[in-house]
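Just passing along the structure, written as structure tokens.
Only one protein chain is missing; all other protein chains are in place.
Labels for the chains are A and B, by order of writing; each one numbers its residues from 1.
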Amino acid sequence: MKRSLGVCYYPEHWPEDQWPDDAARMVSAGISRVRIGEFAWGLIEPKPGVMDWGWLDRAIDVLADAGLEVILGTPTATPPRWMLDRHPDMLAVDATGHPRRFGSRRHYCFSHAGYRAEAARITEAMARRYGRDGRIIAWQTDNEYGCHDTVLSYSPAALSAFRNWLAQQYQSPEALNRAWGNVFWSMAYDSFDQIGLPNLTVTEPNPAHAFDFRRFSSEQVVAFNRMQVGILRRHTAAPLTHNYMGREVAFDHFAVGADLDIASWDSYPIGFLSDRIEASDNHKRHYLRQGDPDMQALHHDLYRAVGRGRWWVMEQQPGPVNWAPWNPAPLPGMVRLWTWEAFAHGAETVTYFRWRQAPFAQEQMHAGLLFPDSSDAPGLAEAAQVATELKAMPDVAPTRAPVALVFDYASAWAWQVQPQGADFDYFRMVLCWYRAARELGLSLDILPPDTNDLSDYAVVLMPGLAQLSAPMLAALESYEGRALVGPRSNAKGAGMATPVPLPPNLPGMDLRVSAVESLPPGVAEPLSGGGTIVHWREHLDGAADILETDAAGAPLIARMGALTYLGGWPDDTALRRLIAAACTEQGIAADPLPDGLRLRDTGSHRFAFNYGKTPVTWEGQVLPAAGVAWRAL
Amino acid sequence: MKRSLGVCYYPEHWPEDQWPDDAARMVSAGISRVRIGEFAWGLIEPKPGVMDWGWLDRAIDVLADAGLEVILGTPTATPPRWMLDRHPDMLAVDATGHPRRFGSRRHYCFSHAGYRAEAARITEAMARRYGRDGRIIAWQTDNEYGCHDTVLSYSPAALSAFRNWLAQQYQSPEALNRAWGNVFWSMAYDSFDQIGLPNLTVTEPNPAHAFDFRRFSSEQVVAFNRMQVGILRRHTAAPLTHNYMGREVAFDHFAVGADLDIASWDSYPIGFLSDRIEASDNHKRHYLRQGDPDMQALHHDLYRAVGRGRWWVMEQQPGPVNWAPWNPAPLPGMVRLWTWEAFAHGAETVTYFRWRQAPFAQEQMHAGLLFPDSSDAPGLAEAAQVATELKAMPDVAPTRAPVALVFDYASAWAWQVQPQGADFDYFRMVLCWYRAARELGLSLDILPPDTNDLSDYAVVLMPGLAQLSAPMLAALESYEGRALVGPRSNAKGAGMATPVPLPPNLPGMDLRVSAVESLPPGVAEPLSGGGTIVHWREHLDGAADILETDAAGAPLIARMGALTYLGGWPDDTALRRLIAAACTEQGIAADPLPDGLRLRDTGSHRFAFNYGKTPVTWEGQVLPAAGVAWRAL
Partner (left out) sequence: MKRSLGVCYYPEHWPEDQWPDDAARMVSAGISRVRIGEFAWGLIEPKPGVMDWGWLDRAIDVLADAGLEVILGTPTATPPRWMLDRHPDMLAVDATGHPRRFGSRRHYCFSHAGYRAEAARITEAMARRYGRDGRIIAWQTDNEYGCHDTVLSYSPAALSAFRNWLAQQYQSPEALNRAWGNVFWSMAYDSFDQIGLPNLTVTEPNPAHAFDFRRFSSEQVVAFNRMQVGILRRHTAAPLTHNYMGREVAFDHFAVGADLDIASWDSYPIGFLSDRIEASDNHKRHYLRQGDPDMQALHHDLYRAVGRGRWWVMEQQPGPVNWAPWNPAPLPGMVRLWTWEAFAHGAETVTYFRWRQAPFAQEQMHAGLLFPDSSDAPGLAEAAQVATELKAMPDVAPTRAPVALVFDYASAWAWQVQPQGADFDYFRMVLCWYRAARELGLSLDILPPDTNDLSDYAVVLMPGLAQLSAPMLAALESYEGRALVGPRSNAKGAGMATPVPLPPNLPGMDLRVSAVESLPPGVAEPLSGGGTIVHWREHLDGAADILETDAAGAPLIARMGALTYLGGWPDDTALRRLIAAACTEQGIAADPLPDGLRLRDTGSHRFAFNYGKTPVTWEGQVLPAAGVAWRAL
């Protein structure tokens, strides 16, 4: 696999006579790819039905003539203002019933048929014009589905579509009532047309109702994307991708990804640390200008799975951003580190967002590789350094990690619908497990929840899977490595109901979770092997071997054959200990790394990354803050 | 009085062939009563006007045949979905103007005449069918009035009813304008039809306006309940009750209770600690699995007063619940402790919620006496132990406590409408006083605000009564014990106005509160006798004897005859000291108990309860954590 650098560029933001110089400077920095077009609907179709392709034709000419490969986006995340005159009801509606109006982006409801037809029309028009243009080496559909909380819409269009979806799922109101348990609180429906969206109820709605709305909403995103994919495929042979946003779990990225060729995601390490990671103030201060040391890696591995091996970083933070609560600048070297980390996890391309900082509109405080006055911003030199370093490196072949972690979007919805503890969150738990494994120097692969074979992995991590799929249950049945499973595993059946026999009901394991407890911050229960249980604990019984208990001897961790069940949320100390023990048993090296150091193996090299603020020694080599090192394996 | 145990049961949730076994297991656990029916409207009347009594007849048969006494609830808290087709405007509206929709429970506005007629119709139908059935030993109206903040509704129906209510109260707009002081800010009305509900005003509405809306809203609940009571009385001689929810003060429980025969309440000690008690993190961690040691006792005493001596716990937490921010499990023994504590306070019946944990819908994470797979949950054995212990105990006669505390719902509304300090809350203050008394080993009675005779009590506690009733003023005039009164006592006249002469204007006491201060957290002013003043302090003058002052000598506590006035909110140390001194003066023993220990006397026994996590010694006896002990008096 060849690795390359790219950049996001908005020719429509700049005078046309600046384009050639911009393109030349990209190339001279070692950038070979450029993403364009994804917000340009208003330029392409300034009036309804009146197309202006000229500027885009010329932009592609200039960029391609400079030697750049073009990635072209469909512009459906930003319908122009005139669209609202045609479809006044196309806007999404928030959970309190307020429309989400024009004036920024993503102002559409996925369920609105009229807008979907318009999106098909512009996709078709772009595909016809550029689909067979060899200079376009990939297409991006829309932009960051779900960003700004845009998956769930409580609009009339969504209501109507949800009723239809339910009718197809359940076929009769009686079947729905049974599945949801609507005998409870006299909630039964006589007709699908009586069912509302699960917002504004007096107290919480039926979790089955809320969960089905989450499933429905995710499928609306999948269908919207599939519509674009279907059109594009008829006109182009170029690979298709979508740029997912970090920690966006409101729709099933595996399902969207199944229709695409390449997964890509938008990596903003410092923005994410400030905006969307549960961590202590100390942690946030320590990694202020580096970003969390595991957040990006987790996403890299996730999108490698979503892309079935092929994945990019479509937007890479190059300096301070504008959208987090606080927006410090990266430590010198971090842009290079982040880029190399992506490549170490198997990225084909890392594309910086954006070329030149815009002096106007919403993102004017978002850094680019150039300052607004066109002078070099610090990211540019770091990108250029990576480009140079890349040339000296061999191509890489895909490889497999020794340890796998199973990730499931539906579990994120299940635990949002029914957290049972105010700070229980699926992604948060997964990141804790992933972090513990990384602190042991492990490389991981991420697996989707319908994986039917685990035999390639010596150790498998499975925290919090609400419902185990049939293939996964089968895979566990024959699994001979070591799987760390739980808590809350297999705790939900259809309709978000508690299954009887009680969870986890794992193949061959006589173990029952009879009761669960959520624990407030500050409560930590010692685990007999070391570390503590926080946030969540379960009451276990059954014939499985008890490995660890609480201080009173109540079982917390049990084992039967290949399966170890964790009846609680272990803290970092305990997780590291448990994962290390599993690895040791399976002959995988797993030794705690110095603070801030992380490793990742490709097929050919071991990479080391220092996320810390001070130098750290790795294999006799001193890595400065933000330092990257590698050696051949 | 005989004491008994009961359980809440939903036959409609389970296959009919499971009912006999369920009933038999209840009986064998020592449970003699079962509450049913209160959410079953959709089962009883699946289509408008089409009644299905068969299943309920059979359920009563099965339960009664097993020897269980049935408590039957009217199902008006959960009108079926078809009700909304008949009355689309029956929903309550929240303070921001959004309807509170179908999909959970309590989705009705108390002021909606159409729904009220429907509620009368179903009550009449149930009363006709079962009113003379001797197996039904009590009726419950509706379920947890006010739960989920459902007393206040800003609907068109509420607006119309409020205007009518005001017209009857004031007879003329001029009278209302005078009473409210609408000369202020040119707020006068020319007609009752110009008056709106006190929501969405630019800044705070007139407190008189807001307070009248609170009074009106409370009376709507009273009227709704009275409607059901009137119907039931025509058909049954069985006692009537309602199950009040803990710390629900939005309507006057004394007024609802006056129409009923028995008061009952729903006791969730661990849920309440997490969800609705102001306490330090330390306190919440210490009592994580026990619940606050005074919260239940306060409610027990309150509902003994509301029920004029007759009261039950209608729902007793049996394990972890689902609705609090965090939901840990009870310490082993706590279910027994809570049950015995209720009996020690005079409960006739303690009914566990619920029999078997439901595997579906909103409360599937709420424990029962059985796990969802029908195996025994820990609460069952504790209930059975209490049943056995009860048999060995004599019946008890009502008794009177030596100390009384006056509780007044209207004061809760007054101080919510006009807190003057952001964290000032009436219930919070009452719980502080009650706690201090309990820490001294005292048993208390609670008195309603219109009590006209205090002579049975050596010590009376009267914190924060916004307006002293005429009977209470008369009672104080002749009182010869010791009353601790204040702060904010008698500070409001009609229309929430400040009376002149200024408060507290107590009989025979020359004392004036000229100014008041609210104090932020962290500010504590030393009281000359020990302890501090927090949250609230007053400036006192007058000829009353000054008992205590602040560090600068400004008066804070004054006395004249039987009355001691507290010009501030004493902390726990000071409250204990002041109450102990009053008791000592009156010859009542009042000695601080060890942490977590609480006592309660019945007519025949003294009970001791260890709410702590570690053993504690009481009268030479070691009580383990969650321990209960008693001795004859």
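Some points to look at:
Just so we're on the same page, a residue touches a chain if its C-beta (ideal position, glycine included) is under 8 Å from a C-beta of that chain, and two chains touch if they have at least 3 such contacts.
Source: prediction; values computed, not measured.
Here the missing chain is touched by one residue of A:Glu12, A:Asp261 or A:Asp456, and it is A:Glu12. When the missing chain is restored to the complex, the residue among B:Pro46, B:Pro156 or B:Gly181 that touches it is B:Gly181.
Contact with the undisplayed chain is limited, among A:Gly73, A:Gly291 or A:Gly319, to A:Gly319.
In the full complex, chain B touches the hidden chain at residues 96-97, 180-190, 194, 196, 198-209, 418, 420-422, 495-502, 512, 514-520, 522-523, 539. Contacts to the hidden chain, counted on chain A, fall at residues 12-13, 39-43, 46-47, 75, 78-82, 84-85, 92, 96, 98-107, 147-148, 150, 274, 281, 284-285, 288, 319-320, 322, 325-329, 357-365, 367, 371-373, 375, 377-378.
Everything that follows uses one rule, which is that only the chains that are shown with their structure count from here on.
In this assembly, the C-alpha centroid of chain A lies 47 Å from the C-alpha centroid of chain B.
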